[in-house]
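The complex appears here without one of its protein chains, the remainder shown in place.
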Amino acid sequence: MNNVSVSVRDLSLSFGAVTVLDTLNLDIQNGEFLVLLGASGCGKSTLLNCIAGLLDVTDGQIFIKDRNVTWEEPKDRGIGMVFQSYALYPQMTVERNLSFGLRVAKLPAAEIDKRVARAAEILQIQPLLKRKPSELSGGQRQRVAIGRALVRDVDVFLFDEPLSNLDAKLRSELRVEIKRLHQSLNNTMIYVTHDQIEALTLADRIAVMKSGVIQQLADPMTIYNFPENLFVAGFIGSPSMNFFRGEIKDRGGRKVIEVNGVDFGMEAYPARGPLETGRKVVLGVRPEHVKVDENVPGQEVHDAIVDIEEPMGADNLLWLKHAGQTMSVRIAGARRYAPGTALKISFDMSMASVFDAATENRI
Amino acid sequence: MADTIPLKGQAAHGASRLAPGPQGRKPRPMFSSRNIMIYGALIFAAAYYLLPLYVMIVTSLKGMPEIRLGNIFSPPVEITFEPWVKAWATACTGLNCDGLSRGFWNSVRITIPSTIMSIAIASINGYALANWRFKGADLFFTILIVGAFIPYQVMIYPIVIVLREMGLYGSLTGLIIVHTIFGMPILTLLFRNYFSSLPEELFKAARIDGAGFWTIYFKIMLPMSLPIFVVAMILQITGIWNDFLFGVVFTRPEYYPMTVQLNNIVNSVQGVKEYNVNMAATILTGAVPLIVYFVSGRLFVRGIAAGAVKG
């Protein structure tokens, strides 16, 4: 237990009749980078605000460093927080912004100066200290906002969509910086985002949320390759995973999924339990796990027709008509196919995901 | 209909040729019949609005003989400032003959503390409602806003009783409290809406930084809200200065504000009517809000429109 940094137990939060968080449990390890990922309204920011102490919980408890902080003031929880809109105090200089919390806590001036100087050095914002936030660029503002969390010298950093207000280029730059910061400080970081690229690149573990419930909590590769349910499978990955509704059939002892009369053999699929014949399922396969004009050993080869081609440089994205529906396939950028071309495809079933059509859970 | 045909024609032209020269609509000539109608109507209306001000000024600069002979619109033949001096220093209300100056200073002594107190309380109310809402806060706020529509006459007597119990009835302090009470609904709404419009994350960041209710109010919110405080000041200064009812109900004659004294001077039944002095007194009473109005410009509009802002 003493390796746990933040622990959320049976946390519920509702506004009147609306339940935002529903008996949620989550343990975050010391030094871990945990990303809360989900669409807007899924409760991820609400959860972060509860951990920060900015929202009163309806039920359940929150522990930080084994201390029950459920009803403590935000300042007493040992957290720092970075916001989407930066939330810098517009009337104060960068230096005053960084030191505001320390001055409120009545720290000695020498200590304040020391901490501000250190944070400014880490974030390389020393030249900006005398400026007002309005004189800074978006990236600089966010750096100052991170600095404000840094000077507090806390164990847990909370990020609430910190990069969403930045343009694409700055976003990827700061993403790297946040990762570097985490590597050098080794603090616990809880990071809320709706951007799956941020989640996949930054996280030690990702918690995918929907309707106030954690759908899957795992490391990025597991989330990507072995999604726990249909929602996670569809939410992660761009373009989205291809889904085929079908039924498990027995073809002379060989289990297959039949989709619109087309069979997909399941020998290679890492099933969790017995595959009952007649079960309605959804077969999911990512665009890069479909081979074009190249065989996957032991797997059926199917006909498909190129509908649209989207060359993206390194990759080439093909939209194919297959088994009565449209699906996407990712191949190397150099391989080009004109629309209308007939080609052979086969699925890498060892990397596929199969979900029960009714429960939508992985089988 | 006539308007659309040239438009379409132009579009067709623009597509068929890319000739140099001005594109888009021809600028309207200044003296088109449309403009003459618009400006004519506006100038006529403006004349109606300006007329009373003009009449006030010219009357106040005439001597009484001239007023009796001429018409009220004619400019003064012989300008005299005597009515102004008399209105300010020696006009009589009842037995007192020290002019409007007493009412002026009373109004100053009423308006300044009332403005400060009402804004201080309402801004804190608005801040609490926007950022620190507690259970039941919205109920009190709703009562407050509904109360803004209740005629003052309904609540006046109970307030008289409360103030009498507190020993404040008839005093300046009592009147200041009354102004604070009746300024509260609109000002609280104004500040609540303003503070709600500030980014909520700023408030959250300050809480993470360990700032409490008062620190956030004074260190974060106040410095960001100067414009709305100016708007509230304009609203209160003009409103309190122009008040008549509360002045007459809640103060003794020696504390009567300027409006009450003005009414007593002009509508007194004793003596000969001195219209020039009356008009000078009227201008003097209207001067303070008028100056506030002309100096504040757009902020005044924002202040009065605050009444229309929905919660």
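Order as written gives the chain letters A and B; numbering starts at 1 within each chain.
In the analysis below, a contact is a pair of C-beta atoms (placed from the backbone, for glycine too) under 8 Å apart; a residue touches a chain by one contact, two chains touch by 3 or more.
Basically, contacts and distances are computed from a predicted model.
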- request: Assign the chain not included in the display its UniProt protein name, restricting the answer to "High-affinity zinc uptake system membrane protein ZnuB", "NAD(P)H-dependent oxidoreductase subunit E", "Heme exporter protein B" or "Sugar ABC transporter permease".
  value: "Sugar ABC transporter permease"
- prompt: Which of these touches the unseen chain: B:52, B:167 or B:227?
  reply: B:52
Contact with the hidden chain (one of B:61, B:87 or B:128): B:128
- prompt: Taking the entire complex into account, which one of B:38, B:89 or B:166 touches the absent chain?
  reply: B:38
Field: chain B residues touching the omitted chain (full complex)
entry: 1, 3-4, 7, 38-39, 41-42, 45-46, 48-53, 55-56, 59, 67-68, 71-73, 121, 124-125, 127-129, 132-135, 137, 140-141, 143-144, 146-147, 149-159, 161-162, 180-181, 184, 188, 212-214, 238, 241-245, 249, 259-260, 262-263, 266-267, 275, 278-279, 282, 285-286, 289-290, 292-294, 297, 300-301, 304-305, 307-308, 310
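Quick note on the criterion: only the chains that are shown with their structure count from here on.
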- prompt: Tell me, which parts of chain A touch chain B in their complex?
  reply: 49, 52-54, 73-75, 79-81, 83-91, 100-101, 104-105, 145, 148-149, 152, 160
Query: Can you list the residues on chain B that touch chain A in the complex?
result: 199, 201-202, 204-211, 215, 219-220, 223-224
